[in-house]
Structures are given as C-alpha cells and as structure tokens.
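Pasting in a structure now, in structure tokens, and then I'll have a few things to ask.
Removed: one protein chain of the complex. Kept in place: all other protein chains.
Lettered A and B in written order, each chain numbered from 1.
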Amino acid sequence: MPLSSKHLLGLYDTPVEDIRLILDTAKTFREVLERPIKKVPTLQGQTVLNLFFEASTRTKLSFELAEKRLSADVVNFSKSGSSVQKGETFKDTVNNIISMKVDIIVVRHESAGVPQFLTRFTNAKIINAGDGRHEHPTQALLDIYSIEEKIGSVKGKKICIVGDIAHSRVALSNIFALKKLGAEVSVCGPLTMMPVNIEELGVKIYSDINKAIAENDVLNVLRIQLEREAGSSIPDLREYREYFGINAERIEKNNKDILILHPGPINRGVELSSDVADGPYQIILNQVTNGVAVRMAILYLLGTQN
Amino acid sequence: MKIKAQIIDELGIQRTITRLAHEIIEKNKGVDNLVLLGMRTRGEFLANRLQKKIQEIDGKEIPTGVLDVTLYRDDFRTRIKQPEVSVSNITFDINDKDVVLVDDVLYTGRTARAALDAIMDYGRPKTVQLCVLVDRGHRELPIKADYVGKNIPTSINEEVKVKMKEIDEVDGVFLVDSST
Partner (left out) sequence: MKVLLQNLQIFDPQGIQNEKKDLLLEDGIIVKISDSIPIDSGVEKFDFEGAICSPGFFDMHVHLREPGREDEETVLSGATAAAAGGITEIACMPNTTPTIDNAGMVDFIKQKAKGHLVNVHVIAAATKDRKGEYISPMYELKESGAVGFSDDGVSIKNAFILRKAMEYSKMLELPIIEHCEDESLAGGAMNESEVSTKLGLPPVPSVAEDLIVMRDILMAEYLDASVHIAHISTKNAVEMVRQAKSRGVKVTAEVTPHHFTLTQDSLYSYDTNFKMNPPLRSKEDVAAILEGLKDGTIDVIASDHAPHSPEEKDYEFIYAPNGIIGLETIVGLTLSDLYNKKILSLEKVIEKLVVNPRKILNLPLPKIAEGEKANLSIFNPDLVWTVDANKLKSKSRNTPFDKRIITGKALAAINNGKMFFEDEFISLSA
C-alpha cells in the first residue's frame, strides 16, 4: 500500500492510514539502524535536495543521515533569510536549484506555505522539514513513534504539549496527527503562548503545569525560544521556569509514570530541569534515533512510489 | 489466477521438509555452526518448520531469523505497485556462521541476490546456502540452490503458488495460470 500523496506537506491533510503506514514502515528502518552496516541500497540513483532557508542543525543532520543510509545522492542548499533581501524572488531562487533535476526536496523555511508553493512548479516530491509556525510533520511522526515504542498505541492516551504553542510547528503537527490517531490531546502554557481558537482543534488547555503532569500520560515539552517573539509572551525565563518548568520534584509529586519528550535543543533550567532532562522519565535521545528511522521511512515511501 | 494442478499436498510438504532437514544436517556435518534465515513471507514459516524438524532429528534448537529483502530489490523503478516493506528479525550474530537462507520458490534469482546483499549488511558469514521448497527454473542471475524440495519445470505463463497453513488455509504447492 503506497502513501496517498506524493508529498509530505503537513499532517493536517494526511489521512490516518498514511500516518500509520509511515509509523509501521519506520519499524523496518529502526531495525536497519541496529545493523552493523546501517545502509541499504534502496534509493540508489535518486537525488535528494535538502533546501534549508532557515538555520537547522538537528533536523538537517537527521535528514541527511536518513538519505545517506538509503544510498540516495544528497545535495544541500542552506541560506538564511528571505529572498526579498537579495532582490531575487523566491520562485527564481528555487527554480534555479530545481533545474538541476532532483527527485526529492526536503524543505525548511520560515514562511508557512513554502512547501505547498514548491509543489506548484516542480515535479519533485516535497517533504516539509518545517515551515514557519505551520507544520513540522517529521518531528511529530518521530514523537509519536517514540511514544508508541515506549507505551504502545497513542489511542486513548493523554498527551499534553507544553510551551509556546502559538509559535510552534511541532505542536501543530503533533495535535493534527495525535487527534487522528485517537489520542486525547491537551496543551499547557501561559495564555499568551496559546494560538486563538486552539480549542477548535479539539484540545484542552492547562495553565497549571502540576495538573498537566498529574492528568497526562505523556508531556511533549517544547523549547522556549526567546528568539521567536516569545520574549513578549512571558515576563522572563525565571518566571517561566518557576511556573511552567518541569522538574523532578513536580514529577515525583504528581505523576511518576509520566513520559517526557522534547524535540531539542533543550533549554536546561528553563522548560526542563537537568534532573528531568537526564532522568528516567524522558526518552529524548530515543527521539533522535527514531527521527532517522522515521525520515528513512518517509523517504522510502515517497522515493519508491511510482 | 486459475489453479491448474496441485503438485504437492500437505503430506508431501511434510516429507519434503523432513528430507531437506536431513540434507542440511548431512551437508554441514551437524548443526553446531548453523543458523536459518527465512525470507518473508513463506520462507519464514518454512524456516520455522525446518528448525523444528532439525530439532526433532538432532535435538538442538538452531537460531532462526527472518529476513526482509524489500529494501534491496532492484525493481523499484519498474514496478507498478509499491512493495510492502517489513521488519527483519535477526537476534543473533551471523559472523562466521553457516547461514541457510530459506525461501518457498526459486525463480529468477533476484530475490536471492537481494537476500545475499542484505545478509552481508549483518556481518560476514562463513558460508551462505540456499534452501528452497520449489525451483521453477527461468533463472536470470547465476544463482543455484543447495537444497531443493522439488524441481517443477514451468512455462513463463505459469506460476508456482506455495500455500502454508500459517497464513493460508491449506498446505500445498499449486501450479497456477498467470496469463489471464
């Protein structure tokens, strides 16, 4: 059974069957990553372009590893900032690169909608590696894979996303996918960090972190990014840490069985204390490993589609 | 697909597996260094049955794993349907082992080629041997089975279908017409 689309633009439009297929296929690649030789010849002769218009270390590294482990030829283009500043239209910039004929494009951009925009003028398959505050589907899929690896199907599980939801593509993709898979999704953070009408996505809102810990099976904790307007949403990092930060004491008191995820990089001492970041509740490094497997699965499913 | 004839029945399959088990033990002068790798899907069940049979004969449970070769196929570009990929399950070390690769039907030899590539990514076995229930001919690569349950000469319009109770309703080997 192939994916129903030739792109992965976001999880809002991805049918639940496709999400399941990706998660199931990822298991195959998780096994490949345990082999002495972690490389398979599947995408031999295909070229993948990593088109990163926004700084990224982890996601880009993870994609590149996934691509290389599938034996694809990999080319990278990284450029921060808008094409506007260079006096070149985005379309021209991209057309230039695409004319070099690639099979798959992995794209990250600070403007929402760019992956969708790309599909209009290239035949390549597009994978969204994060567009603005819109979606980051591969991150959400690896989060879900990691949760299910640890505690089984997310169906019926209570999962809370903590942090600056309004500016988080990770939150949005997680909400879309988790809802489809039947999880009970909630968000936690100061009201200034909640997008409007978030309730319409069918999620519950917590403003008490202790309650969020007590009432959920999983917390997916987002990085507090002061560089992304969050500066005006909270008084300072100290106050955030005191009232929304997660530390071992809060977990011990409220819910010792909680599972903690974090997409990284962690702001230690802000959203997570070190005793949690390194503690027994978290699966942060599993997420990193699983990230490669999930991205291999997506590349495989799109790359071998006819 | 129209079934033209049944070639081996349930009892026949049992007998064949018994014979193949004996041949494997004989050729390898025992089972101490032996491991079995069944190729998904029916090769896996065959490998499990062989494992049991060998244990009955020799008393030893030899390591048996599952190999999925989808990622090593050479026909992604030409196939119309995307092949389903699933997990390989090899929980033991294959370095310096005598690996017996088990599959239901040997045809073009391309799956066996893919399997050889896959095995090499797990380590460096001492030998790799190929055991199939049916060899139907029409090889496209220089590959030959070490153990063959039955040679069934076929035409290109025919297909050999192995059914096993683990997944199908019956045990048996059938000749089917694939031209329609």
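Everything below uses one rule, namely that a residue touches a chain if its C-beta (ideal position, glycine included) is under 8 Å from a C-beta of that chain, and two chains touch if they have at least 3 such contacts.
The structure presented is a predicted model; accordingly, all values stated were derived computationally and were not measured.
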Chains in view touching the one left out: A
Residue in contact with the excluded chain [from A:E31, A:E110 or A:E215]: A:E110
Touch with the omitted chain, as defined above, among A:D18, A:E67 or A:E135: A:E135
Residue in contact with the excluded chain [from A:K91, A:K150, A:R238 or A:R268]: A:K91
Residues of subunit A (touch criterion as defined above) contacting the omitted chain: 12, 82-84, 89-92, 109-114, 116-117, 131-135, 169, 172, 195-198, 200-201
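In this text, only the chains that are shown with their structure count from here on.
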For subunit A paired with subunit B, centre-to-centre distance based on mean C-alpha positions, whole Å: 40
Partner subunit A, residues of subunit B touching it in the complex: 68, 70-73, 76-77, 79-89, 117-118, 120-123
Interface residues, subunit A side, partner subunit B - complex: 1-2, 25, 27-28, 30-32, 35-37, 39-42, 300-301, 303-306
